[in-house]
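My questions will all concern the structure given below.
For this view, one protein chain was removed and the others were kept in their places.
Entry: chain A
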Amino acid sequence: MSIIYLTNIQAHSIERRVQLYMILKNNFSKTIALIVGTLLLLLCMGVSIVYGYANTSIQTTIESFTQFNQSNEHIIIQNVRIPRVLIATCVGASLAITGVLMQTLTKNPLASPGILGINAGAGFAVVFAMIFFHVSNLQSFAWIAFLGATIAALSVYGISSAGRDAVTPVKITLAGAAISALFASLTQGLLATNEAALEQVLFWLAGSVQGRKLEILLSVLPYLIIGWIAALLISSKMNILALGDDVARGLGLRLGFMKLMVGLIVILLAGGSVAIAGPIGFVGIVVPHFARKFVGTDHRWLIPMAALLGGILLLLADVTARYIIMPQEVPVGVMTAMIGTPFFIYLARKGGKK
């Protein structure tokens, strides 16, 4: 809608840029892409339920729904695999949406909750509460993670907007890395003095969707759903925001309010994800770029596409993580880092000319 208000030349150049960039051009093919994405997501969910250390087949999986018989396989499927799959899907989708929002907000292709210190902040808050207030209740875990995420997000934004000039991508990345390092160091310090707590949280800190109960997801799910819906609702406004602050203001967008909204959604989704799965990095960086390749920069398509791809990526990473050092499992956060780092380097090299 907003593009109409631009001059013809501007609109034309934007359109051409977008067209060069993306593969799918019209709404019909984008709709097909979303449907294919959904099917792929469902397929990955199925694969993730069926394959793992305990041998199960598609048949036993279906039987566990239709005629549950208390056998080991059925219990594993119902109590271990299904929560895990649902959690991976929700967390992957949330992180991917967070990545899209942060990249547009900061105009930084490298922005994501991991790089900008939000994960580390939430992680620190949870460890702190566990050691000093002996919190083990899941509901409060979520609130504490939100608090930590908020503090970290505010400090990164505060720091990086402190200068008189505009917030440059490098500056915001550096600020995030430093905040991240600080929180990581504080977390490690707490754990170094408390070995019992280390044992409890080590796996959580690496980022993992293993061994989480469905209740953890359910306690956080309302916040995630609010975040998803809100992200979709503001998606057309995000398109205006992406044109730059001056243009957006000229088009009548309430910038302050808009940025606040985006910040809140980021905190809801990133904080919620950390509360469930621990800090999982790189999903937020990688997925938005792939989603943009498919559907372009229109956020009304980009956000749902990124959500689907995020779920798929995390599910696949989780299935792979089960097989690498069997019978043990690699935390999925380590897997995403292994997939994500080469991509991060690619992006950093590509953007280096600026």
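Definition applied: a contact is a pair of C-beta atoms (placed from the backbone, for glycine too) under 8 Å apart; a residue touches a chain by one contact, two chains touch by 3 or more; residues count from 1.
To be clear about the criterion, contacts and distances are computed from a predicted model.
**Q** Select, from "ECF RNA polymerase sigma factor SigK", "Stage 0 sporulation protein A homolog", "Iron ABC transporter permease" or "ATP-binding cassette domain-containing protein", the UniProt-recorded name of the complex's unshown chain.
**A** Hidden chain identified via UniProt as "Iron ABC transporter permease".
**Q** Touch as defined at the start, partner being the missing chain; which of A:37, A:114 or A:272 qualifies?
**A** Looking across A:37, A:114 or A:272, the contact with the absent chain belongs to A:114.
**Q** Hey, which of A:182, A:232 or A:258 is the one touching the hidden chain?
**A** Of these options, the touching residue for the absent chain is A:182.
**Q** With the missing chain put back, one of A:153, A:191 or A:308 would touch it. Which one?
**A** Candidates A:153, A:191 or A:308; residue touching the omitted chain: A:191.
**Q** Could you list which residues of chain A touch the chain missing from the display?
**A** 110, 114-115, 155, 159-160, 162-165, 170-171, 173-175, 177-179, 181-182, 184-186, 188-189, 191-193, 195, 198-199, 202-203, 205-206, 281-282, 325, 328, 330-331, 333-334, 337-338, 340-341, 344-345, 348-349, 351-352
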